[in-house]
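The complex appears here without one of its protein chains, the remainder shown in place.
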Amino acid sequence: MNFSGSHILSIDQFDRGDVETIFNVADKMAPFAKRDSITKVLDGAILGSMFFEASTRTRISFGSAFNLLGGSVRETTGFEHSAIAKGESLYDTARVLSGYSDVIVMRHPENGSVLEFSKASRVPVLNGGDGTNEHPSQALLDLYTIKNELAFRGRNIDRLRIAMVGDLKFGRTVHSLCKLLALFKDIRVVLVSPEELKMPRELVEYLKEQGQEVIESDALEESISNVDIVYSTRIQEERFKSQEEADIYRGRFRLNQTIYTANCEPNTVIMHPLPRDSREHARELDDDLNDNPNLAIFRQTDNGVLVRMALFALVLDVEHEINSSARDTIWYTAGRSL
Amino acid sequence: MNFSGSHILSIDQFDRGDVETIFNVADKMAPFAKRDSITKVLDGAILGSMFFEASTRTRISFGSAFNLLGGSVRETTGFEHSAIAKGESLYDTARVLSGYSDVIVMRHPENGSVLEFSKASRVPVLNGGDGTNEHPSQALLDLYTIKNELAFRGRNIDRLRIAMVGDLKFGRTVHSLCKLLALFKDIRVVLVSPEELKMPRELVEYLKEQGQEVIESDALEESISNVDIVYSTRIQEERFKSQEEADIYRGRFRLNQTIYTANCEPNTVIMHPLPRDSREHARELDDDLNDNPNLAIFRQTDNGVLVRMALFALVLDVEHEINSSARDTIWYTAGRSL
Partner (left out) sequence: MNFSGSHILSIDQFDRGDVETIFNVADKMAPFAKRDSITKVLDGAILGSMFFEASTRTRISFGSAFNLLGGSVRETTGFEHSAIAKGESLYDTARVLSGYSDVIVMRHPENGSVLEFSKASRVPVLNGGDGTNEHPSQALLDLYTIKNELAFRGRNIDRLRIAMVGDLKFGRTVHSLCKLLALFKDIRVVLVSPEELKMPRELVEYLKEQGQEVIESDALEESISNVDIVYSTRIQEERFKSQEEADIYRGRFRLNQTIYTANCEPNTVIMHPLPRDSREHARELDDDLNDNPNLAIFRQTDNGVLVRMALFALVLDVEHEINSSARDTIWYTAGRSL
């Protein structure tokens, strides 16, 4: 695809080459995200951060990514947006708000709302999550993390073996990750979930159609013994009819250091879209894994900044200008490498 | 008036020369608002954006205007401001908050509150709307749009013929616009409303005293046939005693493409303060006008940024320095011209 001026609404927009383009630009962002140097490539540009639904970390991650490129951020959080209550169409809202900024990231509780908004917007729109539908930057940061972790082990994404564990029915991130993985070669996906929370059939069929191997299981320990990545997920309790129903599944699949040591290959990477549920009855990823160097969950969120910087740079067409305004940072940054 | 260091609280502060000064500075802002170039004239300055009442677009418009001049924005939205609940006077609030910024824009639900705040502030205060009282930047952007639309047709504001349609009793914007128009020559104002929602008598009298022609009517089609501008307004339903009472008037005067074609002169400009009510039973301006090139409603909100940039530049006395730090933009901006 041609990124310049485009909206980023769905991972369905991308082919393998597009994903690789995004990742190459994300790699170029590392010195800035790590504060080795700063760039002012988007000095003077404004991000409209329109979060009609709360999501602190996604909002701050996008905002920080834009700041790291030198731009400013104007923001809305929650439904302060009373114009909609007065009967304004999303078309009008988009026409107006897109006059105030150079690019918009939007989150909204309703499926399809960001697409509708983007049709009337005069600037590129990035989907920051529209209901249960799409959250493309999350899917990209997950795959980018997989790429980086494997690269550290001398591998690439092709021939990946990954176990996805937990609530595979309601977990938006695993759905998107499956779609992205389908673009690569010889992927083996092990799906570990309770019978009632299995991955949707159409996604399983899609993976198989693309030539990938899919194994389904409801047993954790055997499923994680021959994989490169264990991708654990939280029970999406807010999606169940009752707390009681969610509690049936919560805590069903728990990974801790003992189980990891007993079952996983050395260097098996542990991922999770976060937040992880650290309450006693849940703990899908135990805190005793925190010192395990293969725990990549905070590298995932760090990578989110790189991926979002890359998306901004691509849609605003400055990916080749990043280094022209670069200079060294002068303040304390040593703690970041911890 | 001398703008440097002044508060902007009410359109009553302005004479015709002041309005023309603001518009001349707004014209100079166009290259920056259109992203042809960027300026950093207010680099290092801080806007205190104090919105004690929600108004997303006014808040974002002011904030973006300040960013476009190179400044930073610190913001409050809603009555998070618990100090007032603890018995703090507006005097104290103003003394404190004005120590944090170089200029303040304030919105507040109570009439007169911004004036009271400004008396204790040590930095210029811009009224972003105080209850039903004043919202001067909205009035200025409306008139600035009229100026621009007429200029495009080889005209100026003098001898303007304008129809104001809808809720003329409660609509703050039409009241302010009448006051500003009174500063010009040979204006004909056609006021179209239900009998119960007529323009306040004192404003009608004021217009006449200033030598303007005023025609009142409750018939839409004949009233819009010989005017340069149709300024449509929403029924301010939140101001009625009941939803039922508001519903009596909602949908009474609807302008759509068919009525426009049948009645209006070619190139009659269509304006609206927004939000327009696009729900079935309202639709004072139909969506089928969206492709009409004379629909100026989104040019109005775009012009809001120019006017607010001009106000900041004037009260902070940098209107002659704007271009000294200007340079070309380097990112994608092509979609903005749509």
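Letters A and B name the chains as they come in the text, with residue numbers starting at 1 for each one.
Here is the rule we go by: contacts are C-beta pairs under 8 Å (C-beta built on N, C-alpha and C of every residue); 3 or more make two chains touch, one makes a residue touch a chain.
Since the structure is predicted, the reported quantities are computational estimates derived from the model, not experimental observations.
Novice: Please identify which residue in A:Asn67, A:Thr132, A:Gln210 or A:Gln257 touches the non-displayed chain.
Specialist: A:Asn67
Novice: Please pick, from A:Asn111, A:Asn156, A:Asn290 or A:Ser324, the residue that touches the omitted chain in the full complex.
Specialist: Candidates A:Asn111, A:Asn156, A:Asn290 or A:Ser324; residue touching the omitted chain: A:Asn290.
Novice: Which listed residue (A:Arg74, A:Arg188, A:Arg252 or A:Arg276) would be found touching the missing chain in the intact complex?
Specialist: If we include the chain that is not displayed, A:Arg276 is the one touching it.
Novice: Write down which of B:Leu97, B:Val192 or B:Leu285 is the residue touching the left-out chain.
Specialist: B:Leu97
Novice: Extract the touching residues of chain B with respect to the undisplayed chain.
Specialist: Against the left-out chain, chain B lists 4-5, 41-46, 48, 72, 74-77, 80-83, 86-89, 91-92, 95-97, 99-102, 121-124, 315-318, 321.
Novice: Could I get the residues of chain A that touch the absent chain, sorted low to high?
Specialist: Listed in rising order, the touching residues are 35, 38, 40, 54-57, 60-61, 63-64, 67-68, 70, 72-73, 75, 77-78, 234, 237-238, 274-279, 282, 287, 290, 297-298, 301-302, 305, 329-338.
As a convention for this text, only the chains that are shown with their structure count from here on.
Novice: Roughly how far is chain A from chain B, going centre to centre by Cα mean, in whole Å?
Specialist: Computed from C-alpha means, the inter-chain centre distance equals 40 Å.
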